[in-house]
Every structure is written in C-alpha cells, then in structure tokens.
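A single protein chain has been removed from this complex, and every other one stays in its place.
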Amino acid sequence: MKKLLLITAAVSAFGSMPLISQASPEDDLKAFRGYFMERFPNVPLEEFANGVYAIDAASREQWEAIEEFPPYEIAVEEGRELFETPFKNGKTYASCFRNGGIGIKGDYPYFDTEKGRVETLESAINECRTKNGEKPLKYKKGKIAAISAYMAYTTRGQTIDIKIPHDQRALDAYEAGKHFYYARRGQLNMACAHCHIDNAGNKIRADLLSPALGHLSHFPVYRSKWGGLGTAHRRFSGCNKQVRALPFKAQSEQYRNLEYFLTYMSNGIPWNGPGARK
Amino acid sequence: MAKKKIRIRAKLKGDVAEVKTLMSHPMETGLRKNKKTGEKIPAHFIQEVICEHKGNKVLVASWGVAVSKNPYLSFKFKGGAKGDKIKVSWTDNKGESASAEASIG
Partner (left out) sequence: MKRRTFLKGTVAGGMIGVAASAGLLTPRMVLAAWPKSAFDAKSVDDAMDALLGSTSAANSSDIKIKAPDIAENGAVVPITVSTSMPAESISVLIEKNPSPLACSFALGDHTIGFVSTRVKMGKTSDLIAVVKSGGKLFSAKKTVKVTIGGCGG
C-alpha cells in the first residue's frame, strides 16, 4: 500500500494525471478514460484506436496513404495460410479456439482461473502448437505475428471487453500490470505513464506521444521502423529498452499482466488490428 | 512461407482504370550492416516492374534501392474495361522475378 502511494506521489509530482488509488478496476477505467476524453475533447472514443493519427492531422495523412494498401495485408495472408495448415498430427489451430479461431481475439487476454495466470493470444497459439506436438514459435515477430495478425483481422470491428473475474488472483494480476505502468524504470527513470498519460500529444524530440487509451487495440502492428510485423510484447520490450531499462521476456508474467491491465483500460474501443504505425 | 507475392487491386472509375499494387520484397539497400556479424547485407531490390493491360505495357518502372520495403505502386490509365486483365511482373537484381494478374473490377 505504501509503495503505491509513493508511486502515485512521485508520478503526480510530474504533472496532472489521475490519482489511481486502490480503487476497483471499473473506477480506474472511468478515471483513465475520462482523463483522455478531457485532454482530447474532439476525439470520439473509438478513434483512440488509431493512436497518434487520431490527434495529429499531418501524420494521419501519411497513415491514410499507407492504409490505402497497408503492408500488413501480406502478413495477414501469410497468417491465414499458417492458420489453415494442419499440424503433423492432422489437427489445425481451429481446434484450440472458440468458433474455430475466427473473430475471437477479443477473448484475450483473460485470467485463466485454472492456471492462475493471464493468458494472451500468442501464448494460446503456442499452447495449441505444443499440445499438438509442434515446437512453439518465437513470441515477438515472424510466424506468430502473422497468425496473430490474421486472428486480429477476423476480429476487427468487435468491441474490446476484457473481464476481470471475482478472483483475488485476477485482481492481483490486474494490479500488478497497473503498478508496472506507473512505476519508474531504466536509466531514464521513466514510467510508461510519464509519456503516454502525462505527455500524450506532446513531443519527445520529433516523435508525437500516443495516448495510452486505445493502445492495445491494433496489435500486432506493422511498424515502418521494423519493416515488418511485431507483437505487443515486442513493443513493450522496445519501449523498455528506450528508457534504458532491461526488457522482460516476451510472454513473461510482467508483460502478460501489463497487457491485461492495458487492454482492460481500452474496454469500449473497437478491436482494429493489425495496425500500421511509423 | 511463400514470400513472392504481388497483390493487385484494379478498379474502373468512369473511363479511368486505377491500379494499386503491393509487392512483398525486402528492397535491401546494401548499406545496412548485419548487427551480429558487422557485414554489409547485400543489396536485394526490385529493378523493374512491368504493368500490362491486355498484353500492352501501360507502365514500366525502373527502381533503385530508395523504393521502400514491401513496395507500393499505383497508376492510372484510360481505355480499360471491367473484366480486362491487368498483369504486374517484377525482376530484381538477383534475377528473381514474380508476376500476378487481376481483373479490372
């Protein structure tokens, strides 16, 4: 409890941001969303799914030019091929997911009460593979990103609706993700919140900082910088490195909990992956 | 994964056929270094793109390394009709090539 107060005190000293006390996730969500709706009053809630392009006309124009024929189309096509190709034992990914794996990205992340941990789409994809005698895929890019992109694509348009069950462990996972978001890290001693809450819409050198609201709606993401597709955990890792912090491993507990908290904060916003960003 | 793919969208707007294509290619400049070995990654890029309408060349593009990875190309021409075949082919500096067809919709 003391740590949380210290964190909130340290962060609130930085600027005006919602004091996240030990409230319920629903209260957190209201405060979180309210802060961004107030900071960007001309942006409708669903537009937050488009990140900086919802708040900056010049970069939006370039993004729209790229969305004319987005580079991730190739990956989605590859993802579909991979998704439909049977494993050595004859089964396919469809057998591991609800509705044959179509339009179900919104089921993730969720708190698995049996396993006692947050399950993400990528971890579920690999679980499906290992259950069927295949080797797991690497978590940040390549095939797993392509499959995830296909599954994100078939889910487009649905609304993010992450649930936190009445289970103390689920609440703890959510809180751990929240703490992670607001905790300082790295040689630059910055928290995710400093850039994406406090300074959303401001510039860091020549980059415009995107608002945290809507952040995980559009993953996996094709970044011009990567020249390819990457998963959310790839981005978390990159962001941590950018504040000169040692990144955690993709699909580590820290990043899964972070994904749980962050996606919950975007409840009400449409799923619109895969996305294209700079 | 089969990487050699060309995606084509061709639409008739009035009397103008608008063609958009997205190609899968690394478009490696030859200036980047392999982070692990320090060696330069050799240039690997599309040099020529030929776009045909019913067998006639409507556009021939000569490209250098400055065209972006997974290149996009859009052009327009007159005299096309719905159902006409559009063909896009490319060759790169390694002698590899690919082609695809689509119908004007």
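A and B are the chain letters, set down in written order, and residue numbers restart from 1 in every chain.
The definition used in the following text is that contacts are C-beta pairs under 8 Å (C-beta built on N, C-alpha and C of every residue); 3 or more make two chains touch, one makes a residue touch a chain.
Quick caveat: nothing in here was measured; it's all calculated off a predicted structure.
Summary of contacts with the chain left out: across A:R80, A:K138 or A:R185, the touching residue is A:R80. For chain A, the list of residues touching the undisplayed chain reads 50, 58-59, 61-67, 73, 76-77, 80, 153, 195, 203-207, 209, 223-225, 227, 239, 242, 272, 277-278.
On the side of chain B, the interface with the absent chain consists of residues 2, 4-11, 16, 29, 31, 47-48, 50, 53, 55-69, 71-79, 88-89, 91, 95-105, using the contact rule stated above.
The definition used in the following text is that only the chains that are shown with their structure count from here on.
Averaged C-alpha coordinates give centres for chain A and chain B that are 33 Å from one another. Residue ranges on chain B touching chain A, taken from their complex, read 1-2, 5, 7, 9, 20-22, 24, 26, 69-70, 72, 74.
By the touch criterion stated above, chain A contacts chain B in their complex at residues 66, 68-71, 73-74, 77-78, 81-82, 143, 146, 227.
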